[in-house]
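Now for subunit A:
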Amino acid sequence: MDILSYFNYWVVMALMMLGFYIVIARGNLVKKLIGLNIFQTSVFILYISAGNVYDGAAPILAEGVEAYSNPLPHVLILTAIVVGIATTSVGLALVMRIYESYGTVEESEILEQDEAC
Partner candidate 1 sequence: MLTVTVVTILVVMVAGLGRAFSAHNVFDRVLAANLFGTKTVLLIAAISYLFGSADFLDIALVYALINYISVIGVLRVTEWQLAGRREGRQ
Partner candidate 2 sequence: MSTALHLISDAFLLAGSFLLLTGALGFLRFPDVFSRIHACGVTETLATSLILLALIMKSESAMPQVKLLMILLFLMFSSPTAGHALAKAAWNAGVRPRDNRNERGIPVPPDNL
């Protein structure tokens, strides 16, 4: 078995888990969103890696090119990136409002205040 033929997928899994770890183990809400971003990017890398064809060219039709990379994952991921920033900004807006109400963005302190009520 060739290690290189699976290297990309392993990197994807490693990134996914690192992002996941940040989301569940860090208390800061902004940091959690950053972790979510890493998780998201790992999915992008998975799709693009799966669509790559060895010795293939970019999917822009040209003379004398026989193999192209798969255009479908590119389409899905391209839109997902822009949707990702839009949804991330919704998350950030919520963080700003939480800060306004609680005066903190640390999960533990927010929970403490909730329990004190």
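The candidate set was assembled so that all candidates are chains of the complex that A comes from, given by their letters.
Everything that follows uses one rule, which is that contacts are C-beta pairs under 8 Å (C-beta built on N, C-alpha and C of every residue); 3 or more make two chains touch, one makes a residue touch a chain; residues count from 1.
The structure displayed is predicted, hence computed values, not measured ones.
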| item | value |
| --- | --- |
| Touch-positive candidate for subunit A in this complex, from 1 or 2 | 1 |
| Sites on subunit A touched by candidate 1 in the complex | 57-58, 60 |
